[in-house]
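Mind looking over this structure? Questions follow.
Only one protein chain is missing from this complex, and each of the others stays in its spot.
When the chains are written out, they are named A, B and C in that same order, and each has its own residue count from 1.
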Amino acid sequence: MADLLKTVDDQALAERFAATRSLTEALATPLSAEDQTVQSMPDVSPTKWHRAHTTWFFETFLLVPQRPTYQPFHPAYGYLFNSYYEEIGARFPRPHRGQLSRPGIHEIADYRSHVDGAMTALLEEPVDGAVASLIELGIQHEQQHQELLLMDIKHVLSRNPLLPSYADITMPCPTAEGRTTWTEYEEGIHQIGHDGQGFGFDNESPRHPVYLGAFAVADQPVTCGEWLAFIDDDGYHRPELWLSDGWATVQSEGWEHPLYWSRVDDIWQEFTLGGPIMVNPAQPVVHLSYYEAEAFARWAGGRLPTEAEWEVAARDRGLDGHLLDREVLHPAPSVLSAGSASLVGDVWQWTSSAYSPYPGFEAAAGAVGEYNGKFMVNQYVLRGGSAVTPPGHIRATYRNFFPPSARWAFSGLRMARNP
Amino acid sequence: MADLLKTVDDQALAERFAATRSLTEALATPLSAEDQTVQSMPDVSPTKWHRAHTTWFFETFLLVPQRPTYQPFHPAYGYLFNSYYEEIGARFPRPHRGQLSRPGIHEIADYRSHVDGAMTALLEEPVDGAVASLIELGIQHEQQHQELLLMDIKHVLSRNPLLPSYADITMPCPTAEGRTTWTEYEEGIHQIGHDGQGFGFDNESPRHPVYLGAFAVADQPVTCGEWLAFIDDDGYHRPELWLSDGWATVQSEGWEHPLYWSRVDDIWQEFTLGGPIMVNPAQPVVHLSYYEAEAFARWAGGRLPTEAEWEVAARDRGLDGHLLDREVLHPAPSVLSAGSASLVGDVWQWTSSAYSPYPGFEAAAGAVGEYNGKFMVNQYVLRGGSAVTPPGHIRATYRNFFPPSARWAFSGLRMARNP
Amino acid sequence: MADLLKTVDDQALAERFAATRSLTEALATPLSAEDQTVQSMPDVSPTKWHRAHTTWFFETFLLVPQRPTYQPFHPAYGYLFNSYYEEIGARFPRPHRGQLSRPGIHEIADYRSHVDGAMTALLEEPVDGAVASLIELGIQHEQQHQELLLMDIKHVLSRNPLLPSYADITMPCPTAEGRTTWTEYEEGIHQIGHDGQGFGFDNESPRHPVYLGAFAVADQPVTCGEWLAFIDDDGYHRPELWLSDGWATVQSEGWEHPLYWSRVDDIWQEFTLGGPIMVNPAQPVVHLSYYEAEAFARWAGGRLPTEAEWEVAARDRGLDGHLLDREVLHPAPSVLSAGSASLVGDVWQWTSSAYSPYPGFEAAAGAVGEYNGKFMVNQYVLRGGSAVTPPGHIRATYRNFFPPSARWAFSGLRMARNP
Partner (left out) sequence: MADLLKTVDDQALAERFAATRSLTEALATPLSAEDQTVQSMPDVSPTKWHRAHTTWFFETFLLVPQRPTYQPFHPAYGYLFNSYYEEIGARFPRPHRGQLSRPGIHEIADYRSHVDGAMTALLEEPVDGAVASLIELGIQHEQQHQELLLMDIKHVLSRNPLLPSYADITMPCPTAEGRTTWTEYEEGIHQIGHDGQGFGFDNESPRHPVYLGAFAVADQPVTCGEWLAFIDDDGYHRPELWLSDGWATVQSEGWEHPLYWSRVDDIWQEFTLGGPIMVNPAQPVVHLSYYEAEAFARWAGGRLPTEAEWEVAARDRGLDGHLLDREVLHPAPSVLSAGSASLVGDVWQWTSSAYSPYPGFEAAAGAVGEYNGKFMVNQYVLRGGSAVTPPGHIRATYRNFFPPSARWAFSGLRMARNP
């Protein structure tokens, strides 16, 4: 684990720790005690749970092992706020997180303060590389939960007939829908995976060669306008476009459009963190399952990129898409042109790659090794970050993953094809 | 409906309206915003939903029809807070009430104030008998929800590993377990049902004759001590004691004891609104299903009374059991002796009677007619009120009802036998 | 148990034993090995299971206890063919009966022959009253399974898109739909239940007094023509007509008509044991749930009779309806007129009475006591027999019972009302 973070500047680490912790609280600020309590489906966690669980991570993996005199804030919180670490012990069942009214939001604020104080004290002293790596992991972990917090509260609010807003957001002006442009890449052996410079999760390693045939990747993500054409062409009713499991899901769930879309008086609307808006054809389409993305690609005559293709295409293009710092909290119309622009931001992009270990992958020893490896089945890789990804938390080698039926992440797609 | 309430003293009605509304708020006061939001199972409603739904009743059935200028507080609340009245229109699905963070507890307080103000104005003018009857119905309805609110929050808190208390309660001192005494009744034709004096729900009418053979009813409810003997005699593992559906439920649910009981280090505990306490053998046993009550009665060599037997036994005995005004919020040891004491209070008592219409029963016209009649299937009648029933809300003819597998009501039993 | 059958003529018993056993085999004769193997839903049992289970009854309750030298035919059959007798021991799960290809129909024929031989030997000697009662119970039990066999295979065949016939049947000529006539009964105390003359199941006893108000019962069952009027009046779409659980079932199951009905090119058809036929308005409507019967009665301005009312109305009217001996295997148009004719045959008639023990009911000791009593919850009583009830198996005191959502029995209704 120590080698995940080659050089650590303690001062910067303390600052980033503080900034990350503060951002979580800032994201929760618009939400009432009631908002922070609700769990709208088993995959969703209450806001206050995210605030507590990220705190539990620092308490459990840093304070308890590193500070012999540290007293856990509450004896039951280890049970309540462990997410899935089997080695740490039993845990409260995930689907029932919304049944817990206590601890309330004020007790959780106290918990955060308590742990922040102890962590600040720890960070005031020199820390060795292994400890610094764990703190870095805790920061990155909390950043993931910042995105989850926003995904989850969007789902919670969407279930309420009052359609409440999380925040007032100003969407960029609707623009004309651009034309898709493509960039081509030649066949050959490419290195993919994390090169060890800066932080990377264990699942991004080891860096390794892959052979790729020639391919082309679209410079823009697929837009709502293109998705409307798919709908109009009866895309949700043609089994030949779908994987068998996808078609079964379309039928059992009654899918006719992306999650959060609805048709009101013949006008397509979508629910956002700013409440309902009209669907803008120029914006990237978002909240798709893998099944929908894959079917669309077939309909459109192309295919999804593999994660290796995506990474090769992305790595020389920078990271300047719409992330959380843009504060739109929703994918925005793209103004990017061929070959020049980032593949990052706005929407996570489904790839055709099942989430599997890289050759030679080894999980870290101990409980933190349960972080990524044990989920390497029944999921597909998404790449690129989204409008609710914290800046600094995305890179070309980053592997996100969800089951193929999941739609509540900010998931869209980018096309690939054989040249 | 008018004849449900023969003479109405408007002044008293206004006072009782105000007192009932205040009691609901007082019952919610110990509960945080988070507590009031959680729904721990589909049968349970969040506290804030109870507060809003009882308000919706007055708005919908009194203010809107009676006050032409009245503006509903919010256009969506009719949808959100209708419980099951099909004639009123669509409603938000019951199992998802816990998914609603908005309106929050403060908005619901505003809603209550708004409606209370309009109702107070309505009550300052003379009201005719039909309107007075509806107000009375609304008061009685809110009293029912006061008990539901306590039943429901007990279930919510019980699911939390922190085992939080609703309130500090002082249980009466444990006493020696008394002996069961019996009172006998002769065979003959008895009149049962509501006689039209004072309020009664439609399901208590019409009063009608029934033929009963001779029977005896226990003067005391079954106690925890007797229940422990049933457990010790392997009662939960002997299929011959159980109805077939009951045995299937025992096995699928893994029941080994009443709801809220647990065995910690060989000591039986039960969860109460005051938190966990040791099981007191002298207290009435509570939180039983019909299946358990019926199996116990078979094991004990007796049977459950029919609802007619219960009513005949109860009607000359007064109403002085432990109700909500005793503030113990839990059934208390009985000090009653043969034939002299009330059958009311502490625990609702399962009868052997399926919940059916009385001969000649007719539901009221319109939506309020959906109050009781449409539930007359797949349920059993309970009689007697409980430690969380508001005083003034119980009488010998009162018919409560739950499905035979339900356990979260304050349900116990009283034995009967053939003399 | 001995007193269930006061005087037994052994010769007659042996003859009825043989005749009953032969009838079962005759009913199975039109069915292939494949037909006899299928279980189309958990409530349905395969034909070959019925043939084996009825045999197991005689082996288990007669041969093993009475014939010390008797060897059970196969050591595993006790496990495979016990239906629900907990005292007898473990049993194969009911929902999986259709997973058993072995024993096949020929092995079951051998099993039947083996047991019949041993029973015949037993019957050649004098038997005491208790044994005779058990044999009688076995005969009655097998008659019940004859009706179940036909109900079940109808369901099996109905699920097959080929809509195969069980037998060629000739329906009586369609006739004009008659008018409903009514017979009135005065209020008073009536004795209901079995009087001890001839066989009766334990659930028909003890005979006991009930008080009934004045009532009227229709002389004819409700017809398909009346049911079509209910459908045309939107009966399946009006919640105000339905019990709450019934309405939930209508919606979750998508019910729009009785089981086995379908609308093909605007013509109503129903599936029968003779294959599909056009719905005949003059025939009694059949394959209704309690929920449908109850809703219809409300719609028609009447109500269902209680089981006591039904029994009082039926007992002086004879038993000459269409039973299995008429060989139509389907309810036939009624030609009965007011007050003169039987209430028996064609369709079982839902009553408004939950299935409960009669006052003083006691189940028999031992495993045969599991016969009826343990099902006395969550079911409603039906009276009257049907077109697939063996003659000699029905009487005015007979209590059949099914859950309120069940529709695969030959269940219809007869109206009652207050005069």
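Heads up, the rule we're going with is that contacts are C-beta pairs under 8 Å (C-beta built on N, C-alpha and C of every residue); 3 or more make two chains touch, one makes a residue touch a chain.
Small disclaimer: the values here were computed from a predicted structure and weren't measured.
Asks: Taking the complete complex into account, tell me which visible chains touch the one left out.
Replies: The undisplayed chain, in the complete complex, is in contact with A, C.
Asks: Among A:Y70, A:Y185 or A:W247, which residue is in contact with the omitted chain in the full complex?
Replies: Once the missing chain is taken into account, the touching residue is A:W247.
Asks: Could you tell which one of C:V38, C:A354 or C:I394 touches the chain left off the display?
Replies: Once the missing chain is taken into account, the touching residue is C:V38.
Asks: Thinking of the whole complex, not just what is shown, which of A:P30, A:P65, A:P95 or A:P209 touches the missing chain?
Replies: A:P209
Asks: For the chain that's not shown, point to the residue among C:Q99, C:T120, C:Q251 or C:N418 touching it.
Replies: Within the whole complex, the residue contacting the unshown chain is C:Q99.
Asks: Extract the touching residues of chain C with respect to the undisplayed chain.
Replies: 32-38, 40, 48, 76, 79-80, 92, 96, 98-105, 156-157, 159-162, 164
Asks: Can you list where chain A touches the absent chain?
Replies: Chain A touches the chain not shown through residues 84, 86-87, 189, 208-211, 213, 239-240, 242-247, 290-291, 294, 352-354, 356-357, 359-360, 370, 374-378, 404, 418.
Just so we're on the same page, only the chains that are shown with their structure count from here on.
Asks: Would you identify the shape of the chain contact graph, picking one of line, ring, star, complete or other?
Replies: Topology of touching chains reads as a line.
Asks: Could you tell me which chain lies farthest from chain B when each chain's centre is the average position of its Cα atoms?
Replies: So the chain farthest away from chain B turns out to be A.
Asks: Centre of all protein Cα atoms: which chain's centre is nearest to it?
Replies: That would be chain B.
Asks: Taking each chain's centre as its mean C-alpha position, how far apart are chain A and chain C in Å?
Replies: Going by mean C-alpha positions, chain A sits 59 Å from chain C.
Asks: For chain A and chain B, what's the span in angstrom between their mean Cα positions?
Replies: Using C-alpha averages as centres, the distance is 47 Å.
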